[in-house]
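Attaching a single structure in structure tokens format; questions to follow.
A single protein chain has been omitted from the complex, and every remaining protein chain is retained in its original position.
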Amino acid sequence: MKNLRVVLPGLSMKNPVMPASGCFGFGQEYGRFYDLNELGAITVKAVTTDERPGNPTPRVAEVDGGMLNAIGLQNPGLDHVTKHELPWLEKFDIPVIVNVAGNVMEDYIHVSKQLSSIKNVSAIELNISCPNVKVGGIQFGSDPEIAAELTRKVKAVSNVPVYVKLSPNVSDIVGMAKAVEQAGADGLSMINTLVGMKIDIKTGRPVIANKTGGLSGPAIKPVAIRMIHDVSQVVKIPIIGMGGIHCADDILEFLMAGASAVAIGTANFVDPFACPNLIKELSQRMDELGIEDINSIVGRSWRSCENVTSSWH
Amino acid sequence: MKNLRVVLPGLSMKNPVMPASGCFGFGQEYGRFYDLNELGAITVKAVTTDERPGNPTPRVAEVDGGMLNAIGLQNPGLDHVTKHELPWLEKFDIPVIVNVAGNVMEDYIHVSKQLSSIKNVSAIELNISCPNVKVGGIQFGSDPEIAAELTRKVKAVSNVPVYVKLSPNVSDIVGMAKAVEQAGADGLSMINTLVGMKIDIKTGRPVIANKTGGLSGPAIKPVAIRMIHDVSQVVKIPIIGMGGIHCADDILEFLMAGASAVAIGTANFVDPFACPNLIKELSQRMDELGIEDINSIVGRSWRSCENVTSSWH
Amino acid sequence: MIVEDLLITEQKQIADNIFMMKLTGNSVSHMDSPGQFIHLKVADGIDPLLRRPISICDVDAGSQELKIIYRTEGKGTKQLSEKKVSDTVNVLGPLGEGFPTDHMERGETALLVGGGVGVPPLYYLAKKLAAKGIDLQIILGFRSEKDVFLEEEFKKLGQVTVTTEDGSRGLKGYVTDGMAQLDVPYQTYYTCGPTPMLRAVQLSAKSEGYVSLEERMGCGVGACLACVCDVAEDHIGEGKKYRKACSDGPVFIAGEVII
Partner (left out) sequence: MIVEDLLITEQKQIADNIFMMKLTGNSVSHMDSPGQFIHLKVADGIDPLLRRPISICDVDAGSQELKIIYRTEGKGTKQLSEKKVSDTVNVLGPLGEGFPTDHMERGETALLVGGGVGVPPLYYLAKKLAAKGIDLQIILGFRSEKDVFLEEEFKKLGQVTVTTEDGSRGLKGYVTDGMAQLDVPYQTYYTCGPTPMLRAVQLSAKSEGYVSLEERMGCGVGACLACVCDVAEDHIGEGKKYRKACSDGPVFIAGEVII
């Protein structure tokens, strides 16, 4: 009996595939294309205390093998999300992960506390890595002590497991991962976008109004795989892997690197049916490759064969 | 009168285009395709004190928008380079930049001292950023104090200008750049490769024998542009820009970001005539866009228009 | 909203860097609102990666044939122009909210103002309006004679003024110069073209109207917030402070969003 089911702290998923935060709104848009119940879980757009207008446009630019975005965490704020967005998701029987962002620690703590007591919120994903906000964000993501402190404080108030979403724009990703694990994180999300820029040679100015933007898509996959490979060997908490997944073999690669589940970002823009298609493809590829239990390949790239099946990895 | 000439410390170049270290051997291979005198300058493969066997194969893997390599600084060693490789380059009338690597500071100092007294060596490029050697290398590239100390020591013995090649795998590229500038670097080379990995899902193991490799090619261009944009605004020394250049518009983008010259790596593998072709294309694009002096666009993306032409920028 | 591989039935260059392509497939039968657009995946794989938004220029419901007109700008449209009859293109659509026409009554006059590749969506609109018995004043602005397209086709539907910046065809000047010369009143205007033109048209126009915006897009379906524009102060009220060009637009009531 083939098994695609994956169980992580707070998340009981029928398959290891979920959309990545910020690439799927609060679910309604893609809900018009397919039944969201097909997903392993859903991760919604970053939520902040108050409504955020985001950055000026242009906010996106295409680059070779990927795209840059500087949305700037635009979102309707905690109140609106609580009253309008999350209730809409109640009709689905899938875990909901809420991505939380802020300028100062108190923002994160406040939002996490509120959201974690809503009944259909299964987990919090702390976005300490958004490269597109000027205050907060990036600082939390590059200093292990601050990241650990934030994790500890959010854990203290949260009623649901807390995943910390790491930034790849650091010298020492392993150090970051260990710091937040020790501070009590229940899991990691890796990776957020790389900071990049594109200049329009006709105007001589950056294409994106915010100048820099976050690089996502296939271009960053090798960086994601390397970081997950390195981190998964030293932490005991599970990793939700992301960064450039566009086909089922990419998912297998992330799992073999050491991720326990995966999130799909940019690929949704290329194909609105990306998530359900990948889930189907993944199941087929498991048959072709003789993989019975999707959990059995987690970390295979560095594990000796005997040890492959274990609790998270 | 159109001007492509660029003058940087130690380097008087008829155009701003040179091959990147490690992608052009010591010149002989591509010398069979065209006259190396067409180049602005030449950067040769990393040189170490002793011969290095490099890493086991496979050493390269293709990824979306780029490639991974883990050559492992294979080179015939200082002695052989001095006696056989550099003399061959004497017949060309172009500046030669020698890329220097090592395990410990003494290696760098020794090799730089020796090479900088060879008559056709125009500049030293300190490779403190190679991700593929286990000892040295990467440590120098991620700690600003060690990088500064190394720069200072090499500057003390070198008879030619010293460029420091920065690693993009750091949290704070601006801090690194400032540190080596203060330590006396005459210029910067940016960027070396991002550390990445690819896993073969059939075997479950990394494709590259060394496991991780350096990501180069178009995939890393947005990261390079962002870093050069940020660094060029805070340092006074010139930047040789590289990372994914594949067409003349890419060169213009690097210059507008703040580089004063550029180096071509992976593109040589795609087209052995890449460098001379890019030089021709660049000249055409300057005509089309009405750029009279290539130096006039350096840093245009962040400079107000009046200030564009200046010494290095 | 469907994703479908549409079959190319015609591909033809019709002006300088301007191509007309016809495509057929089942999803075409849903494309009945002028001003909507489709999102094209030009190449399999990653080069280019993202879809490209192109307006619906005309639809033949009977033959399930869709017509688009596009200018070769960068990689995506260039590759599109290299496709041949019987190749397929992966199309997501129809997307967005088009030009409202329900409020227009037979005998009323509509002003259509298009610039460059903003012209194509107005053609399908003109056909719909003409079929309703609306009189059409059509102003089409181009840079130069060699850029002009669809002039003859529009002439069958209404009164056409072509303007070119260099005067090589029609009136010398901008579409607003054409508007200044208009001597008939109109009840509604519809416009599509580059943003500076939209601003100028909005200022010159003497009625309520609808503008179609061009914004950089990510998803095209309202999920990524790449394409937002701010709602004008006096249009906010209780609602959201922004609109998504891809799903709330690309067509907006003139003045609703800040352009």
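The first chain written gets the first letter, and so on, giving A, B and C; residue counts start at 1 in each chain.
The working rule: contacts are C-beta pairs under 8 Å (C-beta built on N, C-alpha and C of every residue); 3 or more make two chains touch, one makes a residue touch a chain.
Computed from a predicted structure; not experimentally measured.
K.L.:
Touching the hidden chain in the complete assembly: which of B:217, B:258 or B:299 does that?
P.N.:
Per the contact definition at the top, the residue touching the missing chain is B:217.
K.L.:
Just to verify: which one of B:60, B:118, B:157 or B:174 makes contact with the chain not shown?
P.N.:
In the full complex, the listed residue that touches the missing chain is B:60.
K.L.:
Of A:65, A:141 or A:276, which sits in contact with the chain we cannot see?
P.N.:
A:65
K.L.:
What chain B residues would touch the chain not displayed?
P.N.:
Counting only chain B, the missing chain is touched by 22-25, 29-30, 32-33, 45, 51, 53-54, 57-62, 64-67, 69, 71, 74, 76, 217-218, 246, 266, 268-273.
K.L.:
If the missing chain were put back, which residues of chain C would it touch?
P.N.:
The list for chain C reads 43, 45-47, 75.
Here is the rule we go by: only the chains that are shown with their structure count from here on.
K.L.:
Which chain has its C-alpha centroid farthest away from the centroid of chain C?
P.N.:
B
K.L.:
Can you compute the centre-to-centre distance for chain A and chain C, using the mean CA position of each chain? Integer Å is fine.
P.N.:
Chain centres of chain A and chain C, defined by C-alpha means, are spaced 36 Å apart.
K.L.:
Find the geometric centre of each of chain B and chain C from their Cα atoms only, then give the gap between the two centres in Å, rounded to an integer.
P.N.:
Going by mean C-alpha positions, chain B sits 46 Å from chain C.
K.L.:
Let me have the rounded angstrom distance from the C-alpha centre of chain A over to the C-alpha centre of chain B, please.
P.N.:
34
K.L.:
Could you say which residues in chain B touch two or more other chains, in rising order?
P.N.:
Within chain B, the residues that touch at least two other chains are 64-65.
K.L.:
Mark out which residues of chain C touch at least two other chains, giving numbers and ranges.
P.N.:
46
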